[in-house]
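Showing chain A:
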Amino acid sequence: MSSLTLLGILPLIGALLIAVIPAEQALRVKQAALGTTILVAISAVMMWLNFDESNTAFQFVQSAGWIPSFGINYAVGVDGLSLVLILLAVLLTPIVVLAGWNESEGGRWSAKVFYILILVLETMMIGVFAATDVFLFYVFFEAMLIPVYFLIGGYGSGERAAAAVKFLLFSLFGGLLMLASIIGLYVISSKNGGATFDITQLSQMHNYMSSTTQNLLFLGFFIAFAIKAPVWPLHTWLPDAAASATPGTSVLLLGVLDKVGTFGMIRFCLTLFPDASKTFTPVIIVLAVISILYGAFLAIGARDIKRLIAYTSISHFGFITMGIFAMTTQGHSGAILYMFNHGFSTAALFIVAGWMIARRKSSTIADFGGLQRVTPVMAWSFFIAGMSSLALPGLSSFVSEFLVLVGTFTRYPVAAVLATFGIVLAALYILIPVQKALHGPTTPGNENLPDLNLREKFAVGPVLAIIIALGFYPAPLLNVINPVAKQVIESQGFTDPVPSESAGK
Partner candidate 1 sequence: MVTSSSLIYLIALPLFGALTLLLAGRRADKWGHLLGTAMSASSFGVGLYQLSQMLSRPTEERAISQKLFTWIDVASFQVDAGLLLDQLSICFVLLITGVGTLIHIYSISYMSHDENRRRFFAYLNLFIAAMLLLVLGDSYLTLYVGWEGVGLASYLLIGFWNQKPAYATASKKAFVMNRVGDMGLSFAIMIAFATLGTVSFAGVKEASEGASETALTAIGIMLLVAAAGKSAQFPLQAWLGDAMAGPTPVSALIHAATMVTAGVYLIVRSNFIFDAAPTAQLIVVIVGAITLLFGAVIGTAKDDIKKALAASTMSQIGYMVLCAGLGPAGYAFAIMHLLTHGFFKAGMFLGAGSVMHGMNDSVDMRRYGGLRKFMPITFITFGLGYLAIIGVPPFAGFYSKDLIIETAFNAGGFKGILLGSITLLGAVITAFYMTRVMILTFTSPKRWEENQHPHESPFLMWFPMVVLSIGSVTSGLLFYRGDALANWLNPVFGDHGKDHHEEHLFEPIVVSAMALTAVAIGVGIAIMKYQLSEIEAVAPQNVSIFTRIARKDLLQDSFNESVFMRPGQALTRLLVKGDENVVDGAVRGIGRTALGAGATLRRSQSGFARSYAALILIGAVVLIAGIWVVTL
Partner candidate 2 sequence: MNPYNYLYVAGLLFTIGAIGVIVRRNAIVVFMCIELMLNAANLTLVTFSRINGTLEGQVTAFFTMVVAACEVVVGLAIIIAIYRSRRSASIDDASLLKR
Partner candidate 3 sequence: MLTIQTPEAVMFWVLGPLSVIAAIGMLVVKKAVHSALLLAWIMITIALFYIAQDAVFLGIVQIVVYTGAVMMLFLFILMLVGVDASDSLTETIPGLRAIAITAALGFGGLLVSLISRATLGRPALGLAEANKDGNVQGLAKLLFSDYVFAFEAISALLITAALGAMVLAHHQRTVARPTQREQAIARFRTGSLASAAGLPNPGVYARHNAVDVPALLPDGTPAPNSISATLKARGDMLESNQFELGEVDNTVQEEK
């Protein structure tokens, strides 16, 4: 059994362990969940250390027949792209558990169920990024919805049931289109050298498709992923879901689950349908630019802090999508790095916003005010997270955002220029809530809010540390990412644009 499979199973074992703990011992349940997730995170970091950066093929592979009659395998493996995202998932999960220590209270079910759902979700997240069999990926892709559905619908706030259903319907719709495309791929593969779901073999199939077929199959995949990584105009589920879910769930939802969308665009859309990708690139770039500006404007207009963060994410996902389809190494590396960084900066924002909401019992920005004087540590945490969100140089998001912009500019200057306006809007959508919530006179009712306790400091500390550290030294991740980015770009038949003025040198 490969270490990757073990990594995926670990959370499930934790979930089983929790299942046998009586529901009344909530503290024991939480400790077990935290222990498991930390163990998983450590294992994943070990895997990272053993990862061969120079090798662009899948590593830690394992393959076993699952449904042989359809050529479906349990096949897993990681390359730089999946590794980064798996790291993101397993690092965020313990933080979510620790930060949302009391989140499961007030839910429809017990704390036990909450943590079992989280752990099951962690397995799915690892699986979805590790799967190298398209069918297996699809299974994880859809199965992932189930724990999230219950986490939103069972433990959220406000109109949680409606938000959960909206999320589920959007995702299912996309998933259905993708399933149709997967079946189409399967049929094509069975006509051309043997039915298979193996991603590597399927990536040769585009040679056998007509351009119409390829375009249609591409759209099936792309729409599913565009819903997941909300690209305008398929984004409206996200603010509702994020506003209704618990902060921890929102972190996993925006931080990790939505990355499946952008991950899928690289892993499936680009790899399987290179020609269709080229056809649709202009449209997608336009959508990405719209997402960037649109998300930013809506974030500026948002009154609810959770919705605000959700809208900023739409803007950021616009950047990621743009970087992916810019088809330059810089854009690609930047996009992949952005996925990781966005996970952490959004996590920090959501975690701290969650604490603010829990203390103030309101998520309306106007209800806060003057928190910097009352709860300085919490205010600073929010501020640093916000600075990361607006991509302040020196924080991790800057490197990725700038790479995306530079990478896009060399091929699509107009799009990059328009997207750059997003950084001014970013300053607005971060500084407006900062001003309203943290600055100004202390709003009545806020005078006695407690500052972060030790547990909360331990939860947010690592996130901020990673944000700052990666801002100054992104090399550890870039070294893993670059080979993948290069390989994808080359397999698409692209080369980076040569500097126009120094071509002669």
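Regarding candidate selection, all candidates are chains of the complex that A comes from, given by their letters.
Rule of thumb we're sticking to: a residue touches a chain if its C-beta (ideal position, glycine included) is under 8 Å from a C-beta of that chain, and two chains touch if they have at least 3 such contacts; residues count from 1.
Note that the structure is predicted; figures quoted are calculated from it, not measured.
Enquirer: Touching chain A in this complex, which is it: 1, 2 or 3?
Expert: Per the touch definition, chain A is in contact with 1.
Enquirer: Considering only the defined contacts, which chain A positions touch candidate 1 in the complex?
Expert: 166, 170, 232-233, 235-237, 294, 297-298, 300-302, 328-330, 333-334, 370, 372-373, 376-377, 380, 387, 392-394, 398-399, 402-403, 405-407, 409-410, 413, 416-417, 420-421, 423-424, 426-428, 431-432, 434-435, 438-442, 472-475, 478, 482, 485-486, 496-502, 504-505
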